[in-house]
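Some notes on the structure that comes next.
Every protein chain except one is present and positioned as in the full complex.
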Amino acid sequence: MKPVPLAYSARNLWTRKLTTALTAGGMALVVFVFAAVLMLEAGLRQALVATGQYDNVVVTRRAAGNEVQSGIERGQAAIIESQPEIAIGAGGVREVSKEAVVLIAQPKRSSGVPTNITVRGVGAQGLALRPQVRVLSGRMFRPDSTEVTVGRSIAERFDGVGLGERLRFGGREWTVVGVFDAGGSGFDSEIWGDGEQMMQSFRRQAFSSVIARLVGPAQFERLKARLEADPRMAVDVKRERVFYEEQSEMMASFIRILGLTLSVIFSIGAMIGAMITMYAAVSNRTGEIGALRALGFRRGSILASFLAEALALAVLGWVAGLGLAALMQLVRISTMNWQSFSELAFAFALTPAIVAQSFVFAVTMGLAGGVLPAVRAARLKIVDALRAA
Amino acid sequence: MNSLKLILRNALRHKLRTGLTVVGLIVAVLAFGLLQTVVDAWYAGANSAAPNRLVTRNAISLVFPMPLHYREKIRAVPGVRGVAPFNWFGGYYQDPKNFFAQFAVDPVPFLAMYPEYRIAEDELRAFLRDRKGAIIGRKLADRYGFKIGDTIPLQGTIYPGVWSFTVRAIYHGADAKTDDSQMLFHWEYLNETMKQRSPRRGDQVGVFMVQIAEPERSAEIGQAIDALFRNSLAETLTETEKAFQLGFVAMTEAIVVAIRIVSFVVIFVILAVMANTMAMTARERMPEYATLKALGFGPGYVARLVFGESLAIALGGAGLGVALTFPVAAWFGAELGQFFPVFEVSAGTVALQIACALGVGVAAALVPGRNAGRVRIVEGLRAIG
Partner (left out) sequence: MNVPRVGDAEPRPLIRLRGVSKSYRRGGQIVPVLNGITLEVRRGDFLGLMGPSGSGKSTLLNLIAGIDKPDAGEIFVDGVDITRLGETELADWRAGSVGFVFQFYNLMPVLTAFENVELPLVLTSLSRSERRAHAEAALRLVGLGDRMEHYPSELSGGQQQRVAIARAVVTDPKLIVADEPTGDLDRHSAEEVLGLLDRLNIELGKTILMVTHDRRAADRAHAIMYLDKGELSSAGDIHERSVREARL
């Protein structure tokens, strides 16, 4: 079956520039919303997943939604530290960090509104357990001191956290001695200091969580089974990556469900636009359709030709919409994470999967909008079409 | 033959095209209305706040508690009528997906400052007598089929363990703004149980609800309360209930802003569709417009025909879209009752829907209308569309 030359479809789109622009434009907006929502979710996940190492575990009190609401007594922490699955590093030191996580309130630079920030008091091995963290400016806090180092997102977005400035919390003053970069992960939105100092200042007897490195990633199940069954404590043991993924679960799901629902609803509008345009095209070109059929082009070729025109509109819309969405990568969002109650900054992330998904979405819109008019074009009787011309 | 008849008949000439455009408008107006209602629902808490109630919480974060003995000190501040300890319980019923608001409160002062929770006398008395009793909202009772006398077992998260409560009373909200899906129980019961299970967590209050006599003095009284606890381990922050609720919204402000923006995107999508429809229609009818002008009708008349048709379609779609918004919102509210206890379509939203539809109708007709009015008779008669 010989197809109608593509130049015919393409030039018809070019001739009716306004209609093509408006129809493709409507589809572009919908593709933009679709892609932006997926990019937001991907950015959120990236920020939080990047936060975890695969061979690290996080131990928190059972059913505590986050580290802030979790408590692990010193005795319990010692038991956890002594487990055989936990790696032993240089100098025979167990690769464990007993951490105290608290929230403080600082005014945000953009709004001046006090917003919660996570402050993490880490153990001696705390830095070693997070290889993705490196110092950007200044230096890391000294152990056993009241120095702190702030994550780059905090440095960018908050007042009062510059190098040399002092923060006041827990009844003490803490000096900011450096800014660290945590590779776009959730730690970028935290302030780190010495764990024992934090415990003392806040008069706590219990740590928030225990982070540890496993001898090997496969040791996880054994450690989890033993600790969770231990009657001396009620804890949850999770891989660090999974732990942080769950932190974003509610928000990520909400974004995805709301966003996709909206995209589908909007796509109905865009599809209707495509349908109106293609019906008009068929109606205006009835004579040409008759001539093509008379010349010997089959019904299937006519169908394919009009579908191709609808698809071309969709692809134009996809390029424009995705292009706009790609620009969103320049934007960084900061909001409160509903599960950890503190500041979380993340970006729109454009992944190859999203490029493909948005393409499929656009093409589906084009096909759905174009199929009925194309069928109408194909079903025209030659004599009727010629007479109507 | 008057203009209106001409406009309507013209609109109906191309039934398929007009029909599709109207469907598009309905979808857009509906989506827009729902999104605006979602944003409103986000602010529902703030809208139900009363000016004579203050909220005292830990200055650092809501997540940190305050000692119970603050109660007497706050009560003693001049202008304070009542103080009620208030803890967010945060448990779930059977499945983590089944969550609803549960509050441990000191019932007498709390109910005194929340008159919008209407409870029958005898039920209230039964509740006050039963330490493990619970008051639940009408919507909550309907959702899970709870009746007076039923036992509700809750799985605690912040307060671990299994907790059992007996339904003693069902409250009705005084108006649509009040959240009917909450559960209240005795703060004393929570405290006693925690002192047994985890002594260090006893006598810890999440938030103090403070009733004041003179709303105009709320800032002054709030500062007086905070002054009491400055430089202690648990400094406080006292604000009006409305400011407190707005604080929650502000935390997820980015999302609210995003939803507002996206709701207007759909309007632009339909604007593109509508503009396309009117452009095509006007272009095809050029010979007719030229004929009308040849007959002596002025350019204004012809332009008005175009605008009239565009507005007729826009208003038709808007009318149906607005009408559909109410049942769809009702369905939404029922399905998402957990996240949005109050989900009402406001008059403001309807006004905005209609305004947007009118805007689309006018904007879509601007260029085609002007072109139709300006068409040169000779050229227009020759055009084949």
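We call the chains A and B, going by the order they appear; numbering starts again at 1 in every chain.
We adopt the following convention: a contact is a pair of C-beta atoms (placed from the backbone, for glycine too) under 8 Å apart; a residue touches a chain by one contact, two chains touch by 3 or more.
None of the values given here were measured: they were computed from a predicted structure.
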Contact partners of the omitted chain among those displayed are A
Quick one: say which of A:R152, A:R293 or A:R376 touches the chain that got left out.
A:R293
Taking the entire complex into account, which one of A:V49, A:I79 or A:I382 touches the absent chain?
A:I382
Applying the definition given at the start, please give the residues of subunit A touching the unseen chain.
2, 4-5, 7-8, 11-12, 14-15, 287-288, 290-299, 382-383, 386, 389
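The working rule: only the chains that are shown with their structure count from here on.
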Provide the C-alpha centroid distance between subunit A and subunit B, rounded to the nearest whole angstrom.
26
List the residues on subunit A that touch subunit B in their complex, please.
18-19, 22-23, 25-26, 29-30, 32-33, 61-65, 68-69, 102-105, 113, 115-116, 169, 171, 203, 205, 234, 255, 258, 262, 265-266, 268-270, 272-273, 275-277, 279-280, 284, 333-336, 338, 341
Could you please specify the touching residues of subunit B with respect to subunit A in the complex?
16-17, 20-21, 23-24, 27-28, 30-31, 35, 59-64, 155-158, 160, 200, 233, 250-255, 259, 262, 265-266, 268-270, 272-273, 275-277, 279-280, 284, 385
